[in-house]
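Only one protein chain is missing; all other protein chains are in place.
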Amino acid sequence: MNATDNAFILICSALVMFMTPGLALFYGGLVRNKNVLSTLMHSFVLLGLASIVWAVIGYSLSFGTDFGGIIGGFDFAFLNNVGPGVENSPAGNLPHLTFMIFQCMFAVITPALISGAFAERIKFSGFMIFTTLWIIFVYSPMCHWVWGGGWMGEMGALDFAGGAVVHMSSAAAALACAIMLGKRKGHGREAFIPHNLPMTILGAGILWFGWFGFNAGSALAADGLAANAFVTTHMATAAGLLSWIAAEWLHGGKATTLGAASGAVAGLVAITPAAGFVTPMPAIIIGLGAGVICYGGIMLKNRFGYDDALDVVGIHGVGGTWGALATGVFASVNAEGLLAGHANQLWIQFVSVVATWVFCFIMTAILFKIVDALVGMRPSEEDEVRGLDVSQHSETGYQL
Amino acid sequence: MNATDNAFILICSALVMFMTPGLALFYGGLVRNKNVLSTLMHSFVLLGLASIVWAVIGYSLSFGTDFGGIIGGFDFAFLNNVGPGVENSPAGNLPHLTFMIFQCMFAVITPALISGAFAERIKFSGFMIFTTLWIIFVYSPMCHWVWGGGWMGEMGALDFAGGAVVHMSSAAAALACAIMLGKRKGHGREAFIPHNLPMTILGAGILWFGWFGFNAGSALAADGLAANAFVTTHMATAAGLLSWIAAEWLHGGKATTLGAASGAVAGLVAITPAAGFVTPMPAIIIGLGAGVICYGGIMLKNRFGYDDALDVVGIHGVGGTWGALATGVFASVNAEGLLAGHANQLWIQFVSVVATWVFCFIMTAILFKIVDALVGMRPSEEDEVRGLDVSQHSETGYQL
Amino acid sequence: MNATDNAFILICSALVMFMTPGLALFYGGLVRNKNVLSTLMHSFVLLGLASIVWAVIGYSLSFGTDFGGIIGGFDFAFLNNVGPGVENSPAGNLPHLTFMIFQCMFAVITPALISGAFAERIKFSGFMIFTTLWIIFVYSPMCHWVWGGGWMGEMGALDFAGGAVVHMSSAAAALACAIMLGKRKGHGREAFIPHNLPMTILGAGILWFGWFGFNAGSALAADGLAANAFVTTHMATAAGLLSWIAAEWLHGGKATTLGAASGAVAGLVAITPAAGFVTPMPAIIIGLGAGVICYGGIMLKNRFGYDDALDVVGIHGVGGTWGALATGVFASVNAEGLLAGHANQLWIQFVSVVATWVFCFIMTAILFKIVDALVGMRPSEEDEVRGLDVSQHSETGYQL
Amino acid sequence: MKKIEVITRTFKLDDVKIALTDLGVKGMTVTEVKGFGRQGGHKEVYRGAEYQVDFVPKIKIELVVEDERVAELVDAVRDAAFTGNVGDGKIFVSPMDEVVRIRTGETGDEAI
Amino acid sequence: MKKIEVITRTFKLDDVKIALTDLGVKGMTVTEVKGFGRQGGHKEVYRGAEYQVDFVPKIKIELVVEDERVAELVDAVRDAAFTGNVGDGKIFVSPMDEVVRIRTGETGDEAI
Partner (left out) sequence: MKKIEVITRTFKLDDVKIALTDLGVKGMTVTEVKGFGRQGGHKEVYRGAEYQVDFVPKIKIELVVEDERVAELVDAVRDAAFTGNVGDGKIFVSPMDEVVRIRTGETGDEAI
């Protein structure tokens, strides 16, 4: 065991854990007052639910002995054979428990990301069951495919910290959910204005902070690669922030704070698959692209008419896809992309993108149907109008 | 000196420090609007006050040369003999200053925990004097007994990161304060509803994040034990969150966000004494127990009629006690509990629990009486009705 | 490369990054409702803008090959020659990228500090251009002078983590901006009351937390010096908090939460230049001094009649100056100050203080004039009265 | 002149505003209020303690109009705010002696 | 019909509501307001700058009632809101020409 790497990855795990409350705030500020707690809860409760599902079965399906490149076995179920030493650890330098908990934090935030799509109109009971199934049947396979010895990683797809596993998967799920759940009541007639933008800015700040653990930690060691991933992450995010507000400024006449926060997240998303494979200047290009492309991405929902409440598809889907493809273009560290003469890498990336979208979309739709049949996914109209805080949780956010 | 351990514990110290602003928010969101600043202040000001008391005398009383197992000497007063090298350091791998500052953060948050009990009805001057005395006469002895070479540690009581030192001690103090201060004006007639639950959720998120430093850092090294403590902490917290909302759901029909936050804190409290002594699956059991038991614990105040405003007794007292006993049951790492065939350990834990409650309750009651006689602990009725923000601090929280 | 130091400084970099959202909240809570987003944005957008400017040119000007002690060359422009190995790294133990990104975070927060002076009355376009120029023409030279091999460092001026580079420079700029921009409309007639003090307290908590990365990280290694800087930082901050509220209590009759937050920041500022050069007890003295002196410092604006909206001069200017001089008095670690018999050090400190104030004030005034001529710095009266959130960003902070 | 006061659902604000401006109304004033009525409230639970909340968020729209326009405007408001469910709210009409426009000093119908 | 307006202490809201519903009142509307009066305000201090705050949080309860119930209800409100200390507030009674229930179109006493 390498104590330095252990220290580094434990701290990184804490940072990634902190992203989920950060996401809760990021999303929570964007909804209306009457749904703030429900939206916070969709993220916060996953720190509980997803962690336990991960310990019980998810980790094992992801990193247990590979079956045909498709799924892991049950060897690590209930954290069996996962100890404080390096035995069985997928990362030989790290205690197995350290590797497991770092990955756990990814399994927590990924389903939380989806919740932006169905915000303000989902039953809490349905949400809990759906998410449990989703971690088992969508997240764990995806994670296995890419990082657990599955076919996508074997094919040579590059995904440093989760462009496919985290962002495209959640965005594909978000799209399915948004379509199947239908639009929020009043959509198109009432103004759905963020109720607390400072909360969203704080959330974005926490996300940025925690994302250093996400991306630099994905080096799984405190080496030069971690330093590189740290820097590319920061620079792409900075660039995404700037290019989004520049696009707004040119397009609508004003740079907005929500645009700055959104652009930063777009940059973070886009650099995620690339962080360890590109150098800082290409990272800036990826970030600049992310800001503009995702600004376009959020317009898609108006075009296609689904109600992706908090733009999961527009930011994580479009940004993650852009990042995955850009990795195939700009990769030059420990891998070689198009510009380094390997067009093939771009093709591999393309295949992984398509496979991810298709698999996650279809599986999510199936799970959604099942849970909808079991307990119902959408609250009654009256419950939705009163707000989910009161109707689902018997609470209200503020008494100011 | 081990540089890796030093790096790890310094970062852990920062994480523990961050818990106190987190606690401020956790508590601050639960009170009424007119007391939000006062409640924030009760935690925030201790970052100043408790740190200085610690440097001047508290650290020395806790970790100075032992006198009869009861208290430490004055050798480290004013941080004398506490330097950047390992000389005199209770942890030979760490600079003495590093060990001291890590412990300092515990001395800050412990008295801050008490403040939940007397929220909304205490004079600031009384609070300041009381807390100073409490650190010297209650916290420092407790800390010495358990970690500084005192009788409780010698007896073999297991307390990995402060079940007795931090949680039971503050809860016993909370109980004494709540009883002696009496109920808030309007208690039982007016609705005391949390004024800002998103603030409380954020606080819970920060607490969870910082608690990794608290528990994993208590390994005092970046080793497998730290990894184990990190994982048990996370899993117990996750389990506590889930079992609290499950209990609510069954009992009252709804899972609440405040319940999720409370259950998480209950899990964190309960795993604190156990984190380095149990493996992850028992940690989940401890967490599941904590959520349910503390949910019951918060009902005690209605039964016994004291006004423990923010449920310090119900969560930290009940949860800490449960965790201390559970450590005696489940210990299997570097110690052996009931299930490993050592019933005696459970008995030792029981003795330490009783001693902690009795000592801290009585000492707190004495200090309270003294300060009450000196400057008075309760503000005038008019001051309480106007709110402590205006009456104690000449400020108001919001101009929204 | 030293992996432990790399791990430590990467985490410290993340902590310093987090200070900027913290500062955004600290400032954001102090303005009026209608300017909250604009104020948050002044900090948040710099995470984007300043980082890119730093990568493109700022880092190179600061740490590139020295020209006459005045400025660095273009060798590191566009992060050329800045790689994941230690080649060219100013810190031989760290990957060059790690050193660069740690410094980057300082270049982000320094201009953000200035924004407290012109809050509530600046055009966003003017702000963006001004800040870009300021990083290039003020921050980068200052940074080079002190840490990049320039004359101030060569002269022997002690500035551990940025008393001159960060705090005095931004305060001098703040003073120039406050004077040249003029007072806010309604100044002296309307009450300018903080709209959300809990936000400010949270911001102060985050600043304190992140500042451990700032100061301990400035040791550039996870050694005893880092431990010392960590402890002096914490103790001075604690002392600053206490002495500010003590001063208030004696002066106005009440200790305020804003006072506690302000005193903590004053302590943080004052210890910044000294953190690695003094031992903990002198650090407490520096902190005690900071609280009282800065409490006096904020009164200066009334005396001299400039509208330094959020007291950048009073806290960062006065506190930074006090800290720089106190370093010359109390230095005893790796340097010797007045009390160690080297009066000369105090003289050197004094020269560096004067040079910093004069250079930064004049350069800022020039840049301000230029940008004011180009695009105008002050919004129309109507825009200012409506609030910058609506007029500059087409958003409002809250829909509560 | 008369004052028309409308208490209705918050999300009906825009509809009512449009109905009124369509009829040429040039000004109105809106307040966020909490209503108690037949509609009933809801239960809230904080750490096991139940509270009955009887007040529902509503908005109050006030406008002062010429006497002769009252009937027409009341009808327009009714149409715009109507959903048919309990909680639609009330329209109150009360007398108004005088109106002054601060900017011009105009009074009476001129000032509306 | 008359409108009764009560301005009183915020924590008296529940007591007043109960007193009114006990007498059969079916609806009322509440607004958070700030009151200036004999009660006086307080001082606030931000970074050494003192501000005198003259306004105290109060609530306003409005209800429209049948003419003949005014006296009885005013008495009930007075009893419920009374503490005897400065700042208890005021009850205002003013004329009301017409009431319409949006949901049903009922008018007059029927609509209350």
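Each chain carries a letter (A, B, C, D and E) given by its place in the written order, and its residues are counted from 1.
We adopt the following convention: a contact is a pair of C-beta atoms (placed from the backbone, for glycine too) under 8 Å apart; a residue touches a chain by one contact, two chains touch by 3 or more.
These numbers were taken from a predicted model, which means no experiment stands behind them.
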| item | value |
| --- | --- |
| Visible chains in contact with the missing one | A, C, D, E |
| Residue, one of A:Pro95, A:Gly126 or A:Pro194, that touches the chain absent here | A:Pro194 |
| Positions on subunit D where the hidden chain makes contact | 3, 17, 26-31, 64, 94-103, 105, 111 |
| Positions on subunit E where the hidden chain makes contact | 2, 7-8, 31-38, 54-55, 58, 60, 74, 77-78, 81-95 |
| Residues of subunit C in contact with the chain not shown | 186, 189-191, 385-386, 390-391, 394-396 |
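Just so we're on the same page, only the chains that are shown with their structure count from here on.
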| item | value |
| --- | --- |
| Touching both subunit D and subunit E (chains) | B |
| Number of hops, subunit A to subunit E, where each hop joins two touching chains | 2 |
| Length of the line joining the C-alpha centres of subunit B and subunit E, rounded to whole Å | 44 |
| Computed distance of Cα centres, subunit C from subunit B, in Å | 33 |
| Shared-contact residues (touching 2 or more other chains) in subunit C | 4, 7, 11, 193-194, 196, 202, 252, 254, 256, 258, 398, 400 |
| Contacts with 2+ other chains: residues of subunit D | 44-46 |
| Which pairs of chains touch, using the document's own definition | A-B, A-C, A-D, B-C, B-D, B-E, C-E, D-E |
